[in-house]
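Take this structure, written in structure tokens, and hold onto it; I'll ask about it next.
A single protein chain has been omitted from the complex, and every remaining protein chain is retained in its original position.
Then we have chain A:
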Amino acid sequence: MDTLLTAEIAANAPRYRRRSSTFIDSIHDVSEDHDMAPAQLYSTMSGRLFHSGRIAIVMVGPPARGKTHICVSMARYLQWLGVKTRIFHLGDYRRATIGPEGTLPDDYFFPDASPSSVILRQKILKKCREDIYAWLNHENGQVAIYDAVNPTASGRRSLAKEFGKHDVQTLFIESYVDNEQILHDNAINVKISSPDFAGMDRETAAKMYLKRIEMRIPVFETMDEPELNYIKMINAGQKFFYNNLSFNYLSHRIVFYLTNLHIKSRTTFFARAGTTAEEDSYKADAELSEEGRHYAKMMSETLLKHREQERLEQIAKGKPDEPLRPLSIWTSTRLRTIQTADYLKEKGYKVRQRSQMSQINPGVCEKMSERVIRQIYPEEVEKHALDPYHHRYPRAEFPRDEIIEIIPAAYQNEARRIRIPGLDPKMLSASPDDIRVPGSRPMSRPESGQMSPIPGGIGSPAEPLERSTERVINTSKDLVADKIHDEI
């Protein structure tokens, strides 16, 4: 009773609720506007897209199938799109209900569990679902991700029916793994931290863990319900099966995201353009200054050296000596960025100008003082004060517009800054902090499913940022391989 009470108080306290309903990942943290880098298609008062209704994404699959990891990546992507998304991990509710000292009855996951286990199960489920409905109904939530095992077809049918009654569409996502190697790798990585297996060698621990899952969850029915909308992700994205009865806009986006999730790992570097002669005017589109050119050279050299060094480190770690992955450079269509890439272009690297990369157009208010803006556009100033993040000055873009065009890329970032030796601060027009990596808010790691089932990993722990005044380059992993290297 006591622990349950504590958990309930925690779960119901407004501050905790705002931070996270689940305590295991930080994507629920309510971020400051300027931290966010979503790419919402359009904004509405409710914060919901209105050509897509409310959706419950229901995860399906036993432990060690990477469910939690898929949830977290997907939620981050949806939030980046500007969709209000929250994950509800049933495991958290289970832990909170049982308390740190309590143990789960052995038959908890059994279809023919004892009445007391069934009651406990229902209590936990009820709490979790109440939270889902409360969030969808009272906090303008759009996508609730329900992370649980959901092992039986009958359970899934009744779940879809119940959500339907609340006017919520259900999309099931099953992570199905029949590849022993993937299961085994997942188990090893999930188990490393558990005290249950202390002192045991990894192989034995993994086998034991998988055995234990089988015993605890003896009945698992893979999805085969023709009347439900579902996506089956087989062996970590090697194959997908979709049962599409009524996929809506967001379902399709999720499908596209998931198919890209596993593709290939790659690194993305971000660098600011050098300074120009006429620094402040957006319209002027000026050339690089002397300092700007010097910076471009130093930045490029640092980048190439960094890549080479990484390769050598891989070889030193015993990995085969592979050639570097191709590097292609994207610039905006503005002269300063094109010229910043000139050094690399001369070295033979492919440089592409992409209009999506352009700096945000400040619109008609460029270089106006606040007083002048107030005089000319009093209404706009008022609107801006109410919602600086969504508001758009006449003809200007708001921060979200900038990102919308690069949606296909699945951002899974591990941010690290690289120091450029000997960089004079005046070579850059503003603080290097101005680089914002989409979706790079540091995230704590989920407790379950720490390891991604995806070869190479769909996400890695963020390394602590090395703060220095000169860092300009970020690395991020696992972006979608864009083999076209071209205009699309």
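Throughout what follows, a contact is a pair of C-beta atoms (placed from the backbone, for glycine too) under 8 Å apart; a residue touches a chain by one contact, two chains touch by 3 or more; residues count from 1.
Simple rule for what comes next: contacts and distances are computed from a predicted model.
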Identity of the absent chain, which is to be given by its UniProt protein name, from "LAMI_0C08614g1_1", "fructose-2,6-bisphosphate 2-phosphatase", "Gamma-secretase subunit PEN-2" or "Protein yippee-like": "fructose-2,6-bisphosphate 2-phosphatase"
Which of A:Ser154, A:Gln181, A:Thr222 or A:Thr333 contacts the chain that the document leaves out: A:Thr333
Residue in contact with the excluded chain [from A:Lys239, A:Lys305 or A:Lys319]: A:Lys239
Interface residues of chain A (partner: the chain not displayed): 41-42, 50-51, 238-245, 249, 252, 255-256, 259-260, 263-264, 282-283, 285, 307, 322-328, 333-334, 348-350, 353-356, 361, 392, 394-395, 397, 401, 404-405, 407-408, 480-488
